[in-house]
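In this view, the complex is presented without one of its protein chains, the others remaining in place.
Here the chain labels run A and B in written order, and each chain numbers its own residues starting at 1.
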Amino acid sequence: MHEKLEQYRAYLFLIPGLFFLLLFTYLPILWSTWLSFNRWNLLSPKPKFAGIENFVKLWHHDVFWLVMKNSFIFVTVSIFPTMFLALVFAILIDERIKGRVYYIYSLFYPTLIPMAAAAMLWVYIYSPNLGILNTILAKFGIPKLGWLGSSDTSLWALIIMTFWKNLGFFMLIYLAGLQNVSRELYEAAYIDGAGWWKRHAMITFPLVGPTSLFVLVTAIILTFRVFDQIHLMTEGGPGNSSNVIVYYIYENGFKFFDWGRATSLTTILVLILLTLTLIIFGIFGKRITYSAD
Amino acid sequence: MRRKALITIALMVFFSLASTASAKVSLKFFYPVGVAGPLVKVINGMVAKFEKENPGIDVEPVYAGNYNQTMQKVQTAVLGGNPPDIAVVEISELFSLLAMDSLIPLDKYIEQEGGEKFLANFYKGFLGNAYGRDGKIYGFPFQRSTPILYWNKDMFAAAGEKLKAAGLDPSRPPDNWDELVEYAKILTIREGNQTNQYGLIIPGGWNDWIFEAFSRQNGAQLIKEDGLTVTFNSPENLEALRLWVKLMQELKVCPVLRPWNITPDDFIGGVTAMMYYSTGGMAKIRKTAKFNWGAAFQPKRKNYGTPVGGGDFHIFKGIPKENQDAAWKFAKFMTTPEMAGHWSIESGYVAVNKNSYDRADMKAFLKKFPQMTVARDQLDYAYPKMMAVNYQLIRNAMTTNLDAALEGKKTPEKALADAHKLMEEAIKGQ
Partner (left out) sequence: MEEKKYEVVLKIFILQIGAILMILPFVWLVSTALKSPSEVFTQDLSLIPAKFMWTNFVDIMDQAPFWLYMANTIIVCVGILVIQLLLVIPAAYAFARLDFPGKDVFFLLFVIQIMLPLESIIIPNYLITKKLGLLNTRTGLILPFVASGFGTFMLRQTFKQIPASLEDAALMDGAGHIRFIWHVIIPLSRPTIVTFSMISIATHWNDYFWPLIITDVDRVRTLTIGLGMFVQQESGSDWSLLMAATLFVCAPIIVFFLATQRTFIKSFLTSGIKG
């Protein structure tokens, strides 16, 4: 009897959070999935059931595949260099005592400032004639690049800027994770004659596994969500060369008012994210629950 | 617990303060600032003057971003059942607004003002984009422009010898397409693989607008006036696009896809000798350029030609009649000779009211800055800007394909054909 009461009490603790969770995460997803099977755009102002029409049209649409390609490139190219350098810097900082705060802050402050502010700054930096990037490159004899204005470099310009923004954040997480690695292990390896790289490859790398997992998941989510910098720096262009999935969804919903297409893209994105979740939990599930306990 | 209660109360107070009701007629006015500078301040000043002269009307000017953003906001508001009372959007969007059945016709108001005689005060070139297919007038010009050619007189003088040797006059800008190429070639200065000075910049971003100008100069157009028949892929337009590709890829006298809002910076910074740009950029150049510069008609091909640009006032359905009347009063106020002139001087847009140019302050201003008359004079050769339903989608089709051709990713032929196809699909509602 007391047990039953306890259980219901537990639900009470959950209900407020659960309410908003349902209202702003799960209900919208269900509604959006339903809408993705409807035709709903500027010339068809009320949703009309249309089966898989939206998906078929997307399949045949060049821009869709370009956007998916760009998103994929963005995610994979950003993540691994960022994680690697974040770990390296975390290790380097961990080994220094003097100047630690200075290093932490200089790497971390970009994370603090709004992406919108960083975007403004980098638009200026990438400016072909007024920006310091081209000016500095010119001093090395490299011709001025179009950066945001050229379809060859626009995506890379965004990737570089996103890297600058996120590096410090992951570095800090790794730094926290490193606090749990026992110094004695390093001592032992040093005594065995292992050099710096070897020590860290054999000890640090495996031991920050759980942290790496956390960083990986966070990084994937962060890069799939990129929007602000696209919107403010290139608007997906030129020629959709820097268009990625969340921006594309925005374009279709709020620029072209094709809600049918926007919701079908949303459904696809949600499926991708859920699949990633399954994979990550599947492979690393035990580790997560282990470390969470 | 108490702290949280205090915070909640504070929040509630804030929220309620934010929604105080008022007894006057209250107009929500969405507008884009299509040009640079502290024009938000100018608008606020004009609004304040209007409110002083009309104590029963409150206007809340909502700066909604650039043309794209403003149109998106307006569309979202209309579709959400919460339209603004009056808004300025880019003129090509008229048919989209009409397709949403969101605007009221202004014919009645214009009749009250004197009908044709009233309209005669305004430049005909600017009224072209105000009519719906039913012949009724749905827009009223406010911030209007045309693209023009800006040229750096000092750079022309510096290249005087070379220009004269080529039979060109350094004291005037090119007058036709062929001269454009020749001048640009001479005015481009390279050092190794660095271009220190471009002869010309045709900016990206609104390159569809500039392309429409080149199309008109060649006696063609992009979409017919009915907004339904696409004529994007035509021999004349192909010639224009080939010219652009030649300038950018072959001769390299023009950078590829310089972003729209950076182009004036390049001109001011001495990066280019000439640029195509909206007359609306003139205020910024006037204030910050440290060299002698001029403005001119865009060089002709078969004739001088240009689309107009900018934004018109539109008054919306779904608001109380008294709001609509008040909105018209506001639109009328903003386009009086005095106000239109003031707006023109501050922004670089053309004064939509012909009588603005008879005013003493305008005359004095033009004496100092004769460049401001160029866009107005070019109106003699101006056509309405292209309009179509689903304009955002169409514009996207045009710019992505133009961009691809200019970057050398598609042949001009393919770019025009692809864009043409997409535009037709967008109009059909695919």
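In this text, contacts are C-beta pairs under 8 Å (C-beta built on N, C-alpha and C of every residue); 3 or more make two chains touch, one makes a residue touch a chain.
Because the structure is predicted, anything quoted here is derived from the model rather than measured.
Among B:52, B:117, B:290 or B:367, the one in contact with the hidden chain is B:290. For the chain missing from the display, the contacting residue among B:78, B:262, B:308 or B:386 is B:262, taking the whole complex into account.
Interface residues of chain A facing the missing partner chain: 6-14, 16-21, 23-29, 31-32, 35, 89, 92-93, 95-96, 99, 101-107, 109-117, 119-125, 129-130, 132, 135-136, 164, 167-168, 172-173, 175-177, 179-180, 186-187, 190, 196, 208-215, 217, 221, 224-225, 227-228, 231-232, 246, 249-250, 253-254, 259, 262-263, 266, 269-270, 273-274, 276-277, 291-293.
Residue positions on chain B in contact with the hidden chain: 4, 7-8, 11, 14-15, 18, 28, 30, 32-38, 40-41, 60, 62-67, 69, 73, 76-77, 80, 82, 206, 260-265, 268-271, 277-278, 280-281, 284, 288, 290, in rising order.
Keep in mind that, in the parts below, only the chains that are shown with their structure count from here on.
One inter-chain figure worth recording: chain A and chain B are separated by 37 Å, centre to centre, where each centre is the mean of the chain's CA atoms.
Those residues of chain B whose C-beta lies close enough to touch chain A in the complex are 68, 72, 75-76, 79, 96, 99-100, 192-195, 204, 255-259, 262, 265-266, 269, 271, 389-390, 392-393, 396, 399-401, 403-404, 407, 409, 429. Taken in their complex, chain A has these residues touching chain B: 41-45, 127-130, 138, 141, 143-144, 146, 148-152, 237-240, 251, 254-257.
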